[in-house]
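There's a structure below that I have some questions on.
Now for chain A:
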Amino acid sequence: MADAPLIAARGISKQFAGVEVLSDVDLDLMAGEIHALLGENGAGKSTFAKILAGVHRPTRGTLALNGQPVEVNNPTTAQRLGITLIHQEPISFPDMSVAENLVLGRTDSALLGRVPWAEMEQGAKDLMTQLGVRIDVTKPMRGLSIADQQMVEIARALASDSRLIIMDEPTAPLTPKEVDTLFKIARRLRDEGRTIIFISHRLEEVQALCDRATIFRDGALVDTVDVVDVTDEDIIKLMIGRPLRELIHKTGSEIGEVALEVSGLSQPGMFKNISFSVRKGEIVGLAGLVGAGRTDVARAIFGVAPAQSGTINVNGAPVTIAEPSDAIDLGLAFVPEDRAVAGIFKTLSVEHNITATVPGKIAPRGFISRGIEKALTAQSVKQLRIRLASVRQPIGELSGGNQQKAILARWLHTDPQILILDEPTRGIDIGVKAEFYDMIGKLAADGRAILLISSELPELLALCDRILVMAEGELTADLLRADATQETIMHAAVPKTGNHAQESAA
Partner candidate 1 sequence: MTMQTETAKPTRDSADARPMWQVVLVRPEVMTFALLVGAFIIASNLSPFFSDAQFILESSTYYVEYSIIALVLTLVIISGEIDLSPAAMMALSACVFAALYQAGLPIGLAMIASLATGVLMGLFNGILVVVFKLPSIIVTIGTLTLYRGLAQVLAGDRSIGKFPQWFNGIDYRLILDVPVPVIVFVIISVALAAILGTTVIGRQIYQVGTSEIASIHAGIRVRRIKLGLFVAMGVASSIGGLLTASRLASVRYDMATGGELQMVLMVMLGGTYIFGGRGSILGTFLASWLLVIIATGMTVANIAITAQLIVMGALLIISIIATNAIYARTQR
Partner candidate 2 sequence: MFKKSLLLGISLSVALISGAALAQDPVSIVYIPKNTGNPYFDSLVAGFEDACKELNCEFTMAAPATAEATSQIPFITAQTQRGVDVIAISPNSPDAMNQVLDRARSRGILVLAVNGDLVDNYEHRDAAILPVDFTKTGPGQVELVGSMIGYKGEIAVLSATTDAPDQNTWIAAMVDSLKTNPKYKDMNLVATVYGDDEPQKSTTEAEALLQTYPDLKGIISPTTVGVAAAAQVIQSAGKADEVKLTGLGTPNQMRPFIKDGTVEAVQLWSPYNEGLLAAYFAVGVKNGTIKNEVGATFEVPELGTITIGEHNVMNTQAELTTFNADNIDDFDF
């Protein structure tokens, strides 16, 4: 690798609303390598990738392409420079055909030029053949599986002869067969001399595919390593600074009666025949790949999108949960996965956010009592150590971890007996994560039943008494803590059937 790097990044920093999320990153990307970017959520790897792709502009720092300084001001410039970013859930134009999606945004012909429909479709077909996938390029994007949409994105990168292709967690929603196809194509592209940035959480994939890996932590580049030289343990250590298990001190709790029991829960197109139970004082993990239906099951139990069939028992009695308020009345609480959309009221005050679930408490006689509200909020701020400037400032001004604490505080006020936590530590600083682990442990110790959905296996393995695994909308394993390892979980999480348009498309 004696040549000048394809991309040389120097001192790249990025601030959002005064918060520095990336600081002083220096990184060289060579031609013809597959380079992994690793790190926890919020570590800065995605921000860095987006800066390369022109989605964000760096606050400071310079980029050079083949030794020439360049400014990547927007995605179009990036495209022109031969840089393509492939999102996990590809951004597409659902109403337009695959072939059109491939050429949209190309700047190689005049805006008032004709659309060469026939050539365009032939070119698209050729690309698909080249990639070895069978996708009808005249069909609208709307009907494509995510894997196929990714293929279309890769085809688009090829069509514009991109030299750097950035794949942001491409494998999370894919079946193993699809992952295989993707890897094959990625290697072929590398062999053609292209550079691929591969962002993933799955270390085994990094080991299987990548040449080098760069690890980010807390917005800074920690190290760049040759993958063959390091073990998974080394990488984890670099990612979190210290072994995860050290963060988690689970106090043993008394496991009691069954608190929540679901049986035969089904929702066509999402999940089917889900049955499990969670006992008082028990932490039950729910693992699975993205798109396996974990969140859908949680939403169904909580009444956000009730299941079509199946029964739910709370404390042994069958219940009907038609909407979340029913669930709350039964002592359930739900911390949703997508905090920014489903959790916080971004522009409302921290106070209003925290008391949102307990209207009866703050307004005992129908009118809101400022005194009670203040007291409740103050209690939460103290109990959960929420760091803020004022309880009346908009919650959107807080950091992710503190927002998440406020969401949890909201539920603690309802004194829930059953908590469903969906990726509660996603995008949270490592220090705050530890606080959360403590809290979850304490909640269980208090005799509450906890269903913990997480994609971070070490987290599940450390916290849970039992781990359920879902794949393709079905429950595939129910493992005791003693039996659970990363391997057993992944084995159950990987789909057995290949559900893929590549096979079904005629």
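Keep in mind that, in the parts below, a residue touches a chain if its C-beta (ideal position, glycine included) is under 8 Å from a C-beta of that chain, and two chains touch if they have at least 3 such contacts; residues count from 1.
With respect to how the candidates were assembled, all candidates are chains of the complex that A comes from, given by their letters.
A quick note: this is a predicted structure, and the numbers were derived from the prediction, not measured.
In the complex, chain A is touched by which of the candidates 1 or 2?
For chain A, the touching partner among the candidates is 1.
How about chain A: which of its residues touch candidate 1 in the complex?
15, 17-20, 302, 304, 323-325, 327-328, 334, 336, 341-348, 352, 356-357, 359-360, 362-363, 366-368, 387-394, 396-399, 401-402, 410, 429
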